[in-house]
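Missing here: one protein chain of the complex. Every other protein chain is in place.
Each chain gets a letter, A and B, in the order it is written, and its residues are counted from 1.
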Amino acid sequence: MPTYTDMTRCDGCGDCVDICPSDIMHIDPVYRRSYNIEPNFCWECYSCVKACEQHAIDVRGYADFAPLGHKVRVLREAKKGSISWKIRYRDGRIKEFTFPIRTTPWGSIKAAQEYENPDLRALGSPLLAHEPEALHVAALPTIKKA
Amino acid sequence: MTRRTKFVDSDILIVGGGFGGCGAAYESRYWGRDLKIVLIEKANVERSGAVAHGLSAINCYMGMQWGENQPEDFVRYARGDLMGLVREDLVYDIARHVDSTVHKFEEWGLPIMKNPNGRYMREGKWQIMIHGESYKPIVAEAARKSATEVYNRVMVTHLLTDKTRPNRIAGAVGFNVRNGDFYVFRAKVVIVGAGGGSHIYRPRAVGEGMGRTWYAPWSTASAYGLIIPTGAIMTQMENKIVLTRFKDGYGPVGAWFLLLKSQATNAAGEHYEKDRYPEIKARVGHYVDIVPMPTCLRNHAMLEEIKAGKGPIYMHTQKVLDTKEKEEIGWEDFLDMTVGQAVVWASQNIEPKEKPSELITSEPYIMGSHATCSGAWASGPEDCAPAEYQWGYNRMTTVEGLFGAGDTIGGSAHKFSAGSFTEGRIAGKAAVRYILDRKNESPQVDDDYVESLKQAVFKPLETYRVGRNEFVAGTVSPNFITPLQGLQRLEKIMDEYVGGYSMFYVTSENLLNRGLELLRMLQEDFEHVGAENLHQLQRAWELQHRILTGEAVAQHTLYRKETRWPGYYYRGDYPKLDDSQWHCFTGSQYNTKTREWKMSKLPVHRLIEGFELLQA
Partner (left out) sequence: MFTTNPFAVLTDFLSPLAMQIYVVLMALAVVAGTLFDMVHKGSAKFFAQHRDESEARAQRRLGGGEKVSLAIATIAEAAVSGEFCKWPRRLSHLLTMYGFLLYVITTVVMIFAYPARDSAPPILPMLWTVGALMILAGGLWFFFFLRVNVSHDGASPFHLGQADLFIGSLLASAAFALIWDFMQTTYGHSIPTWIVFGAYIFFTTLLFVSVPWSKFAHMFFKPAVAFQRKLEEANGSSDLPGPAAENYIVRS
């Protein structure tokens, strides 16, 4: 379902242009607001929809196979680690869901270099970082060569 | 107009910020604390790659800690699914490490669904369910923190080899998609974690719906398009994947089949796979008895059913959503990774509790991270790979210093997201060792060649600028084609000659040869692609990577005189499985100067015993 930007909600902040994995959210030359320049390369990944703080971007199902009158809208609340969906069917039926998206605070991942320096003699072994402990088994499996 | 050139020197250059690239960034930093690690991504690492939406399951997790599976079991499973043809060493290697990757993901904040007993909730034998909407942002955070520099919106168009040693990688070139700067990356090691190939074949939807390919439209086969010109050996490029998914939206079926235990029938409500058994056995012999039934054979049964006029094929969602919890799982399955399927339901008034949904086979894709394994021929793990499968550094291709992960690496099937990240880790560690083993080595790029590439990279802009003077307006020029026009020609050629959906995936020697002729003309026409702006320039180079990949696919498909995977594609002239001649991998090496492909057979070695070949 390609995306479209609401004329009066978009305040031209550029977050959608920044995030789009397909490079298809760009700035319209007449209104200086965002729009989808290539709906046929839109995967409806919802990255731009979720990134827009004004909720100015929505999705309309691909005209090839999605009849009109539906809405699938989302509210991603990163600070709560949650995502909520509200789906309106063409016949008016509504469905709502909320799911978790993260259990730890954003920015809290311990970077690889924050761990103690590895023993470089282990470079020749097949063990990857944090192994074997992170495997939760005693040793890394291997196959004895014939 | 003079274009700025930016030089970026690094120890490790990672091309592509998807799961493979992010794994490489993390692990190479762990082992190479002082190394300069640069990650380049044509979009934005935060949501780039095939996991942009998110995922609802991790499809590769052993659960060794609970004795659920062992890596050998996974090898048996993957090789069965691939009708015997996997690099057992690479598959084993992923399987034995992937659990640590998944445990780190959980530690980083990925919510994994759990049973009351605390174990991960299994979708199926190898799969676990996750609340994965933010899977990519979480993994991107780890990679961003670990890399020295991350370049977003820089597309790599070509890899560079050493000035004096053509079989040694030295870096890459590319351009900034926003401001048009030319980038020259010089590195001791390059790890390619770029995307596999969507839009190689004509998709079923050709209007706006063309955007709803099963694999991301931005997986533009750069993994292959970048590596093929280096002369690295490629393997299994004929091993295209066709997926059975919910129609049009291409929503996932794994959770429906495995977790919710939903079933698929023809329009009359019949379970058709059993009826097709004798016919499949006539094609592939005892392979039909592999448990679980190989994906391609299941596709085949469905295709035969559809051709017999017994479709549509339905997934009976209405028979399994008897609790609110199951309904939520069913919807989350889509909303976490393929929102478009939820849109199809809402737009067509399909209430899954009341109505079944149609299933369909997709157009073919070329990739290495899913149930098929196209990609570069790579060195395997030193402790368990046979001698023919290793030449010193795990996941290094046959070009020195050129490593790969994810879709890039061939023969290594059923990795999926966690496996691709794991493969990135494996390549990352090996890359660090490669550099430390060669402390005094510093590959050199050929400056003249780089200058000529700079001209080539931006040429489509000039082609458009000059050619535009001929006509009033619009998109029709007698002298240039737009990237979309080129793409649609590629997709049509592949569809009609190399076994696309319109041919029910059938091809033959005659069709393939004709297809190769047309592909050659398309490749020649690439010199006349006109790009109106930088966005179109990105599309132009994506097209080049796809054309090269299409050609590789056609060559490999021509070479393998057999139908190894009915349901993925068929050689009409060699309709049966032939273990006497073709229980091997296909290999190719491309020469950019002569434009010739050197084909070869590569051996299949068994690490885990117990696979029976089909006697003639």
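As a working rule, contacts are C-beta pairs under 8 Å (C-beta built on N, C-alpha and C of every residue); 3 or more make two chains touch, one makes a residue touch a chain.
All figures in this text were calculated on a predicted structure; none of them were measured in a lab.
Engineer: Given that one chain is not shown, which residue among A:27, A:63 or A:111 touches it?
Structural biologist: A:27
Engineer: Among B:20, B:84, B:111 or B:486, single out the residue that touches the unshown chain.
Structural biologist: Missing-chain contact among the listed residues: B:111.
Engineer: Could you tell which one of A:79, A:121 or A:144 touches the chain left off the display?
Structural biologist: For the chain that is not drawn, the touching residue is A:79.
Engineer: Under the stated touch rule, tell me which residues of chain B contact the chain that is not displayed.
Structural biologist: Considering the whole complex, chain B reaches the absent chain at 109, 111, 177-180, 534.
Engineer: Can you list where chain A touches the absent chain?
Structural biologist: Against the left-out chain, chain A lists 8-9, 11-14, 17-18, 26-32, 34, 53-55, 71, 73-75, 77, 79-86, 88, 96, 98, 100-105.
One rule holds in what follows: only the chains that are shown with their structure count from here on.
Engineer: Under the stated contact criterion, what part of chain A meets chain B in this complex?
Structural biologist: Its residues touching chain B are 1-2, 18-24, 26, 37-47, 59, 61-72, 74, 76, 78, 81, 83, 85, 87-91, 93, 95, 97, 99-109, 111-113, 115, 117-118, 120, 123-124, 126, 128-132, 134-137, 140-143, 145.
Engineer: Which part of chain B faces chain A closely enough to touch in the complex?
Structural biologist: Residues in contact with chain A: 26-27, 29-31, 33, 42-44, 46-49, 52-54, 64-65, 70-72, 92-93, 96-97, 99-100, 103-104, 108-111, 131, 133-134, 138, 141-142, 145-146, 153, 177, 205-213, 216-218, 248, 328, 331-332, 335-336, 339-340, 342-349, 351, 381-384, 386, 394, 422, 425-426, 429, 432-433, 436, 535, 538, 607-608.
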